[in-house]
Every structure is written in C-alpha cells, then in structure tokens.
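Report on the following structure.
In this view, the complex is presented without one of its protein chains, the others remaining in place.
As written, the chains take the letters A, B and C, and residue 1 is the first residue of each chain.
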Amino acid sequence: MKYSFKNDYSEGCHPKILEALLNTNLVQQNGYGLDDYCQSATEKILKLTNSPNSAVHFVSGGTQANLILISAFLRPHESAISAATGHILTNETGAIEATGHKVHSVETSDGKLKPKHIQGVIDLHQNKPHQLKQKLVYISNSTEIGTNYFKEELINLSKFCKENNLYLMMDGARMGHALMAENNDLTLADIAKYTDAFYLGGTKNGALLGEAIVINNPALQEEFGFHIKQKGGMLAKGRLLGIQFDVLMTDNLYFDLAKHANSEAMKIKKTFVDKGFKFLSDTFSNQIFPILNQNKINQLSENFDFYTWRKIDSENSAIRLITSWATPESVTNEFCDAIKNLKN
Amino acid sequence: MKYSFKNDYSEGCHPKILEALLNTNLVQQNGYGLDDYCQSATEKILKLTNSPNSAVHFVSGGTQANLILISAFLRPHESAISAATGHILTNETGAIEATGHKVHSVETSDGKLKPKHIQGVIDLHQNKPHQLKQKLVYISNSTEIGTNYFKEELINLSKFCKENNLYLMMDGARMGHALMAENNDLTLADIAKYTDAFYLGGTKNGALLGEAIVINNPALQEEFGFHIKQKGGMLAKGRLLGIQFDVLMTDNLYFDLAKHANSEAMKIKKTFVDKGFKFLSDTFSNQIFPILNQNKINQLSENFDFYTWRKIDSENSAIRLITSWATPESVTNEFCDAIKNLKN
Amino acid sequence: MKYSFKNDYSEGCHPKILEALLNTNLVQQNGYGLDDYCQSATEKILKLTNSPNSAVHFVSGGTQANLILISAFLRPHESAISAATGHILTNETGAIEATGHKVHSVETSDGKLKPKHIQGVIDLHQNKPHQLKQKLVYISNSTEIGTNYFKEELINLSKFCKENNLYLMMDGARMGHALMAENNDLTLADIAKYTDAFYLGGTKNGALLGEAIVINNPALQEEFGFHIKQKGGMLAKGRLLGIQFDVLMTDNLYFDLAKHANSEAMKIKKTFVDKGFKFLSDTFSNQIFPILNQNKINQLSENFDFYTWRKIDSENSAIRLITSWATPESVTNEFCDAIKNLKN
Partner (left out) sequence: MKYSFKNDYSEGCHPKILEALLNTNLVQQNGYGLDDYCQSATEKILKLTNSPNSAVHFVSGGTQANLILISAFLRPHESAISAATGHILTNETGAIEATGHKVHSVETSDGKLKPKHIQGVIDLHQNKPHQLKQKLVYISNSTEIGTNYFKEELINLSKFCKENNLYLMMDGARMGHALMAENNDLTLADIAKYTDAFYLGGTKNGALLGEAIVINNPALQEEFGFHIKQKGGMLAKGRLLGIQFDVLMTDNLYFDLAKHANSEAMKIKKTFVDKGFKFLSDTFSNQIFPILNQNKINQLSENFDFYTWRKIDSENSAIRLITSWATPESVTNEFCDAIKNLKN
C-alpha cells in the first residue's frame, strides 16, 4: 500500500496517549469535562498561554469548535469575515450559516487577512440596518494553504479589530505547526494576548480527536458551556479529551510532534527547491504545494498518495503534501529520492 | 473514594477497545468515516439488524445524534413529539429547538409513548397553517426512567405513525440495556423493521464515545453525510468510532456488557424489594429508582455516590442508581450488604 | 350573509385611517419608517406611555412582532416562558422555535402568568449547562382567553422578573381592549414602567395592519432595526404604519374603538348572564366564552357566525364571541334578542 501524504489525520494517536488511556481507564471520574484530567490539561494550557483568566473548553473537532464559538459570540444580525481560503468558507458544509450567520469572503494572496481586507468589507456595509453588521474576524494559523502569521501582523490585526469593535478569533487546527515553523515569531502567550479566542488543534497533531478552545475575552466566557452542550459538542466522557491534552501539554510533546511534522515537510520542500521547482505558496509548516507537470505527478503517484490541489496551467498543477507527527523519516527519505529521480 | 452509581459513563472503555486501538494505531486510513473499521462495523451492525439496505453512520454522542437526525428529517414547519421525560426535552439545552424545531411534550406514566399520546397532540394542532405539523415521534429505549418497550407496543406505534405520516425514531443511548432486560421481547431486527431510524449507544455501554446511527427509511438516507458534517459531528479520525463499534459488535460483546450492567442492577433491585422498598418505576434494565427516607439515603451515601432523583413526599425521595459494564460484582455485593443493614 | 363574531379583523379599517391615507397619498416621504408620520405617531405613543426614552418601531403583525422581539432579545441558549394559552405557543406555527428558541408552556387557570408559574419552570431547569436558561417571560394583555392583568399582578411579575434576571414582554395585540376593560386598573404608563418591551396592536383595533413595538429597556433598544429588516418586517412604505398609528393615537381614537368593542361584548355577556349561562372564563374585554348545549349553539348559528371553542362535556361547549370597533350596535341587539329567544 502506498504511503499517504494526503493529510495529517491518517493514523491513530501518539503512543503516549494510548498509554495514558490505559493507565486511567478504570478510574471513575465525573462526566462532561468536570474530570481531573481536563482540569490538569487546562492548568498546563493556561501556563503556556500565560493568561490565567482565560477559559478552556475541550471539543471534538475543528468544525464543531468554529460553529460553537461563532454562534455563541454573535447576535443574529452580526457576521464574520474570513479569507476566501478559510476553512469555514470552504470545507464545513455551511456550518456557520446553519447557525444563522453570514461569513464574508475576502480574496488574499497568501491566506492571511490584513486590516485593509477587513476595512474593505466594512466599507461595503454602511447602509444600516439594511446590511449586516460585521463583528468577528476569523483567521487560521497556520492557514489552509500552509502560511503562518507573524507577530507584527497579529498585533496590527488585533489593534484594528479593537478599534472597529470586532472580535478576533484564531482557528488553530494546525496551531502547533504554525508555532514551530522556522519563520515563526509568535508564542502562545502572544496569541492569548492578541485574540479574543482561539483553539489548539489536537486531531491534526497526534490526538485521536480534540481541540482545546481558549477564550481570552472575559465577556465571551460567560455561560459558554451551554453552547457546547446545545450544539452536541459536550462528550459524556470528557476525560477522553482531558487525558489527551494533558499528555500533549506535558514535556513539550505537542510542540515536538509539530516540529517533527514541519521538519519532514521542509526536507521535501528543500528537495523540490534544489531541483528548481516552484510552489503555490511559500510555506514553513507541515503543508507544501509544489508545482509539477502531469508526467512528474504521475511518477510520484506510483508509490505515494497525495492530492492534486490546483491546476496552474494546461500542463502544470500544484500538489498538496502534508506531513505529520507520524511521518517516518525513512518514508520522507524515500520520497525525496523519488523527487531527485524524477524524469521529464 | 466512594464508588459512584451516578451514571454509566464514569470509566473509560472496555479493555478490548483499547487493545484494538493499540493494534491499529499506525495503520494509515482514510478520514471522515471512510476507513476499513467503519466499513467492518457497519457490516456487523447490518447483519444484526437484518436490514441490509439500512444506512449506518457513526457520531460522537446522543445529543449530537438527536439533533442531526431530527434536523435532517424535518422541514421548517414540522415538529417532533416526545414523552415529557425524553432526553431531547429535559437534558439537551434546547438542541432541537436550536435547529428550528419544536418538540411537543406529553406526560406519560412510564416514559413510554403510546398512540393515544400522539393522537392527543395531533388533535390540538388542526388549525392549519397556524399550528405546526407534527412529523416525527421520538422514543427512547430504554427510556430515561429505565423502562423498555415491548414488541407489541413498538408495532402499534409503528402502525400508528405510518397511518399518520409520522417518522418513528428511537434514541438508543441505552439500547443494549433495553434489549438485554429480562422482560424484553424485542430484537435489533424488530427495531430496524419498525422504526425509520434509531441509534445504538456506545458511550453508555463500554465505548469511549460514539453512537451508531441506523437509518432504515430509504427516503431519509439520502445525503445524510452533509448533515453530520454541517453540525460538526464528522470526526476526521472516524476510525476511532469504527474501531470501537467493530469491537463491540464482535462476539456479542455489546450485549454481554449490557447484560452485566442489568444483572448488577437487578441484584440491587431484588435486595431493595426483599426489604420491602417501593420504586418510582418498575425497571429491568441498568437504572433503578428505589424510594427511601432521608435517613436511609444518608446511610447509603456514606460509602456510595448516587443522585437523589425526585422528592416523593416530605420524608421520602426516589434515588437513581445506575450500573454499567464496569460495575464490579464485589461493589454490588457491598452495596447490597449496605441495603440489608439499613437502620430506620 | 350571516354576521360574523369570529374575530376582530373581519373588516377593513376605521374610516379616519382611509381618510388620512387619501390626504397624504402623493406626499413624498423617506422609506423604511423614516417618514414624518412614523415620527409623529412615535411622539404620540411616547406621550401616552410617559416613557420618553422608550424606542418605538412599527411592524405588520403580531407573529412578526413576537418573533422579532424574542429572537433579538435572547442568546442561543436562552428560552422564553409563556402560559399554555399564549399565542406564541398555540397559533404561530412554531415561529419562535424557528428562530432557535424554546418556549416553556405553563398551565394556568385564567391565561395569566404568576411568579409561582415561572418559578416552577426555573426549578425544573437547574442542571446547568444541560438545560436551557430561562430569560424571557411572555404575557398577553388581554390574554388569548379574554382576561386582563391587574396592576398588582403586573408589579409582582415585574419584581419577580427583575430578581430573577428575566425580561418581561407583553403581547398587546388586544392592548386597547385590555386597557378599556371595565375591571382594568392599568395605564400605558404602568405598562411601559413594568415591562421591558410590549406592543400596541393595531390590526385588531381598527387598523388595516400594524403593531407598535415599544422597547423600554435601553439595553434592548440597541440595533433593533437590523432585526426587523433581517426578519422581513421592515416595510418600504413604512408610512402606511405611521399614518395609521398617527390617526389611532389622535383624539383618543385607539381607546374609543376598543371601548366600543368591549361595550358590545359586555351587552352580550349580560344577556347570557341574565339567562343563567355560565362562561369558560370571566372576561371584561371584547372576547366572551359562554357555555351552551349543542341545540342552542345551532339556534344561534342560524343567523350568526362564531367559533365553537372547547368541548365542556358530552352536551355542552364554550363558544367564542368576539366583538370589534366595527360591530354595529344594531347587530349586537339582534344577537341579544336571539339569546333571549333561545329554546331548550
């Protein structure tokens, strides 16, 4: 069977998580996130974010996190703004609209929103009350095309949002990979400081499932549990999420796993670069989008699985390669060899 | 620490599930329920239900299953009917209403809906189009107060629903316990035959999380995946649900676990009966509701945890005791001894 | 053709309204409620309510007013409480649930909510966050069964709501009839003082259509126009509503019309009382519910139209008779004669 670079959720979970599940299995605990492990994981997360007054909640997945956060934060006449590449716009089957809220789409060159993009949407919605009131800015870090935000960019966004009475929310389904990118200059503490809410993705970084929501704005923390429950996101055995994040937040494991994923991606990137290939976007996390002609795509497909992402011209397409905490170095090496051996 | 009879989700999962997670952990699989384990679990379920044309989907929990099913099945002007004790009415934070649909509440003596209850609701809604159109009947088996449906009751309900153009949906969060109750005369095949949809609860019967939805009515199967995704219920690592149900559906494990839970409850019930106690409802599954005075409740509380469920009169209350797949026989025996030793 | 006592919206509108429409017809005005007539009507209403800081908005009908107010006021996890007879529970096709909110139903003897009813609902919803948070109390004055609130009752409700962090909202589809009932001791100023929001019904008191919403709680006034527009309630020619309320609020017309309706109903009531008939509820506004046997219902039906409202026993039913601003005294007299001439 071919090795798949299609995504970062093809395997189960890091062995330390299974070990912890085994060790705690028969300990009785309270349900619905009121267990000791959720408590412990929360404390570890809040230490990393350096925001002791933030509120932490664990849910199953990214779409669930996005729809619960946005529907809890917005009133009926308020809308969200996202880059056109944003996950809530492209791959969540209208989950946000299903809760009653429009998401405005903005084209960007690199998947990252800037104040000018947001201002553009606001400018087009001045005919009140016949047009929606924009209230929330949704960004992803790393983005859906593998790029990551820099500290100055985040500070600028945060300032703009505060000035314009907008909430700033960060989708961190791949937060580990963003923070461990070699060009990254952000910390979790920065992110807690400059956003109203964000989440730390577990599913794509070694957990069986789970995202850790962190709400920094006190006004948005109130009664949040009701929203999780109402939207079907509250697990009876919340311990399953608590245990996993407790393990991931211990001894830097979350970051080490992301670092490994990035490192494998960068080896592959370098190999493409050395051979003179171009990329759809310049990325430093665990997603790369090299551009190849169909003949070369076919050669690589013989032994490896990946998505053809976007047609560039009649001959060439960008492919998407995703590495993960589980990608073996040996496989990376085989893949790099395959690149080196590509024929025209 | 006191042993808790508060619910059936206080522990992790059956050891065979952990073993299977361990054994499959690094096998790469497709995401979103398209993995081999979900496929295998589906086949095993459809064999048990004897309904090869039913559609199976796995989701995380009961509230999620309820809200996805009901919102997928109903048009905006259609409503659901439930016993007043129904989980969707009492303990899901308005999850169904949040998708736009009213749930009509009917008082029952035993938590079980009968045609006359449904007819009563319909009779009160004849002023069309100024009143809602009832379209779905929601029942739970076992019910939220521990009772279970008999075959004749289900057949009557099914017939009534067909005659009145109503869908019949069964919440099976505790389906295993219902089917293994000593007074039960239903099979999974019966349930598949007489309902439009139901689900098999994993969370309360040995799984870490997960409910297996079975849609029998072909008209309701179409495009169901969209609804799971839109409501945030589609796990990237769907394998986690597939593996668990594959294990539970192997070698009768699902039913053996429920049988154990019931058996422990019945030992406790018998002990109360022998001492002359009365009950809030007469149950044969893993929930019992004996009525005690406060003094006796205090005595039992010294070494065991449980909920005081409902005040009966100034002196007496019903308590709720729930056993599970994980309840050790030794603890049951200790608890029975405590009952026998109760002082006035 | 038989004269109909079925409802108070069988005719067009008071002639003074048509006259005003004619006189203003070709004057150009701003759209969407920003016209001079809406402004003038607002000023007149605020004078009557003695609440200069209240906000006034005009919408087309009662269901529209109810769904806009409740969905604008509540967050997703919050619910409303209503008497079981409440219009939002019985005759609005689930309009409130369609905006995502549950309405709790409470049985009452006279259609009027008391603090004990509300406390009962709250007591049953203490398992947070697994149960909804009650946030709004919906009452109707006059009620759907013709009764009306007294000042002490309203003060008690208001006090209870404030203590329990609940909004108090009054459906005033028949507010005129309530305030002109002979047993009434409330003023519009009282209602503005003791409720967070209410509306003055025009449709059932001489207008072609229209309800005047008055929001007294400043926190609930903000950005309300967005909600009217989003729910399809903002008329391009808002002048149509402004003109009508401007006329109705001039020279006491609104109250005179209601007084006439009540007066005709009371004549009919007295005739029934004199003949020894009993009533479903004791009312002093424009709705009466006398109880008659089928034979007598048939006799009255020969020349008059009305609804048989509720079966009382095998022989007798309550009928509903509604008078209006348009009921001619001569018809009332004919109907009273018919009552006097009833044979067994």
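Here, contacts are C-beta pairs under 8 Å (C-beta built on N, C-alpha and C of every residue); 3 or more make two chains touch, one makes a residue touch a chain.
Bear in mind the structure is a predicted one, so any value in this text is a computation, not a measurement.
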Options C:Glu78, C:Glu92, C:Asp171 or C:Asp246, residue touching the unrepresented chain: C:Glu92
Which residue of C:Lys47, C:Lys237, C:Arg310 or C:Lys340 touches the chain not shown here: C:Lys237
Given A:Asp8, A:Asp35 or A:Glu92, the one touching the chain that is not displayed: A:Glu92
Which of C:Ala41, C:Leu67 or C:Ile118 contacts the chain that the document leaves out: C:Leu67
Chain B residues touching the omitted chain (full complex): 32, 71-72, 75-77, 99-100, 128-130, 132-133, 223, 225-230, 234
Contact set of chain A toward the excluded chain (per top definition): 76-77, 79, 90-94, 97-102, 105, 127, 129-132
Residues of chain C in contact with the chain not shown: 1, 3-4, 7, 9-13, 15, 18, 21-22, 24-31, 60-68, 92-95, 98, 203-204, 208-209, 226, 229-237, 239-240, 326
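In this section, only the chains that are shown with their structure count from here on.
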Distance between the centres, which are taken as Cα means, of chain B and chain A, whole angstrom: 34
Geometric centre distance via CA averages, chain C-chain A, whole Å: 51
Separation of chain B from chain C, taking each centre as the mean of its C-alpha atoms, in whole Å: 43
For chain B, residues contacting two or more additional chains: 92-94, 98
